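Handing you this structure, nothing more for now.
Of the protein chains in this complex, one is absent; all others appear in place.
Letters are used for the chains, namely A and B, taken in the order the chains are written, and counting of residues starts over at 1 for each.
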Amino acid sequence: MSALYRILKYAAILLWSAFVIAPFLWALTTSFKTANGITGGPTYIPWLQYQPSLEGWRLLFRSGGGGIQIGGPYLDSLIVTISASLISLVLGTLAAYGLSRFTFRAGFVRNADITFFFISQRIMPPVVLAIPFFLMLQFLGLLDTKFGLIIVYIALLMPIAVWVMVDFFNTVPRELDESAMLDGCSPFETFWRVILPNSKPGLVVAGLFCLIFGWNDFFFAFTLTFTQTQLLPVAIVALNSSVTPWWSLSAAALVSVAPLVAVAFVLESYLSRGNLAGAIR
Amino acid sequence: MSLVATELTRRVDGVVHLDSVSCVLERGRFYVVVGPTLSGKTSLLHALAGLDAPDIGTITFDGADLAAVPVWSRSVSMVYQQFINYPHLTVYDNIAFPLRRRRLAHAEIESRVRAIAETVSLTPFLERLPGALSGGQQQRVALARSLVKGSDLLLLDEPLINLDYKLREQLREEFLNIFSAQSRSILVYTTAEPNEALLFGAEVLVMHEGRLLQVGSAQSVYARPATATVARIFSDPPMNLVPGSLDDAALRLGDDVRLPRPRHFGPLPPGPYVFGIHPGDIAPNPSGIAAEVELAEISGSETFLHVHHAEMRLVAHLSGVYAYALGENVQIALDGAKLFAFTPDGELAAAPTSGG
Partner (left out) sequence: MARIDLDQLAHSYDRSGTRPAYAVYPFTHAWEDGETYALLGPSGCGKTTLLNIMSGIVHPSEGRVRFDGVDVTELPTARRNIAQVFQFPVIYRTMSVFENLAFPLRCRQLPQREIEQRVGEVAELLNLSGQLQRSALRLSSDAKQLISLGRGLVRNDVAAILLDEPLTVIDPQLKFELRRKLKEVNRRYRLTLIYVTHDQTEAMTLANKVVVMNQGRIVQIGTPQELFERPEDAFVGYFIGSPAMNMLECRLAEGGVDASGLHIAFPGADKRGIKVGAKLAFGVRPEYVAITDAPAADAIPAVLVDLKSVGAFRIATLGIGAHRVKAKMRADQPIPVDRMFVRFTDGRRLLYADDRLVAVA
């Protein structure tokens, strides 16, 4: 009974792992193939089944001949995503702390309504926002600039940060704030010296969400930039021509997913660490 | 040199937390606020600390109104029921935290932290994080942090309630030793357990439903509770209360129990009363009234015997462990000399002279 159960359990785990890893494996093998390697049916083992080639990878760093010079867009994407995420995290965390700890009243509007207002930004489909954003950036002369994109991304990412952090701060006992104030901290000192150092798990989650959503956005990068600024997802699409270059698309996909994987690995230990154990108990 | 609270009233969403509470707290004294859960104990501490502003009422310290002084500029510390410490700081840094906010000299901080850590037996743990300590030790850290400042007002909100009872016993004794050395602070300690207040031998403030019912020494409140409500709150188990009546010669309890009129009732006029007796003052005795056992609750070295005689339900608090079966017939002695009398609206009319 228990032996069979164990076998079934591991079988299920293996199956799922294969399901998750397969696309990456496929992308990895494909990136080293040429047109011949792909049309010949499914192949997996280099040198035996197909001749590996670096052509797909070279295209990423070449201009002309279907190449895209990935370096520039990559840097732009990093700059835009990281700046927007950091600013969203800072503003969002401050807003969330206020919403969690202080009572606001404006007419019928209460804290919960304000929080919902933030989140409601994400309910609207991007298509609805595209034209207003376009017009606003045009008015400000920020179309096709990194700065303009950063502003748009902040509008998209800050609700996520607020949402995650309000939830997080609500789990931090108020007595911790009170203790800090009794110990002589002003409200801002309380936030800075006591609450923030104990908010790493929340900040990591919020930051990760911001990075993922920011990095993966295609729609706004596509509609609000043209030639001066080009972000990675848009650049990758530009690879496509009459013949789909699976090899270079695969290489580009791997390159674009790499920073997120790296971030996830680095932050994983923070996610599981309960830094507030000593306070809440 | 005192803290004076006048008519503190606070409502939150229509619920009364404090109802016109006035009290005078003197420096160098130890006050215990006793009341059941939601009686307003914590609300009172929050108001005294300045964490919650009362809707009505004032608090003055040495004559100066505190209303405009923000919490972080006051000389107040507080220990909570939950073990509240700064999780990201070591025990040393936790205790040093309030001193650093005051920008004390490094050497001064060092010597004060070490001294207080010694008092609360935390010296071996100074480099640890609070999360790596047991509950009792975490509460010692919180206590050390609140003591190290030497505040004018030290508030402790049921600090032992989340510890198991052996640790509670031990810390209670330590607290008493530590507190007796705090000659310049006002100490306010809340608890739901009257026995804790009796053990501390402190000045007691009895609270119920946001109101302050009685103030006095623990012994005097126990011996002469002002009302039947105080009598129940300030007795563990709660005082037995039985409606009855009194005439010139005798006293009637319930339907059929008659006792000779106790001498300490003096000139009390005849009429209906609610009679009270502390559970510790009744015990099984062959000459007593017949009663049936509902349950014998045994707590280590004590037995709480719940019985009923017709509609009259009584609890006897016995020292020692005794086995009683459910439904067993016993005789319970009621000593008239130990009876309290309350008027039908709950005011104390007579109390035993010996002090129960």
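By our rule, a residue touches a chain if its C-beta (ideal position, glycine included) is under 8 Å from a C-beta of that chain, and two chains touch if they have at least 3 such contacts.
Every value quoted in this text rests on a predicted model; they were computed, and no experiment measured them.
When you scan B:T6, B:T90 or B:N195 for touch with the missing chain, the hit is B:N195.
Residue in contact with the omitted chain (choice from B:T119, B:T191 or B:S235): B:S235.
Contact with the undisplayed chain is limited, among B:S22, B:S73 or B:S299, to B:S299. For the options B:G244, B:P262, B:P279 or B:G336, the residue in contact with the chain missing from this view is B:P279. On the side of chain B, touch with the chain left out of the figure occurs at residues 164-166, 169, 194-195, 198-199, 201, 219, 222, 235-236, 278-281, 294-302, 306, 317, 319-323, 325-326, 354-356.
Criterion: only the chains that are shown with their structure count from here on.
Between chain A and chain B the centroid-to-centroid distance comes to 54 Å (mean Cα coordinates, whole Å).
Contact residues of chain B toward chain A in the complex are 49, 51, 70-74, 76-78, 80, 82-88, 97-98, 101-102, 129-133, 135, 138, 145, 149. Note for the complex: chain A touches chain B at residues 173, 175-176, 178-186, 189, 194, 197-198, 275-281.
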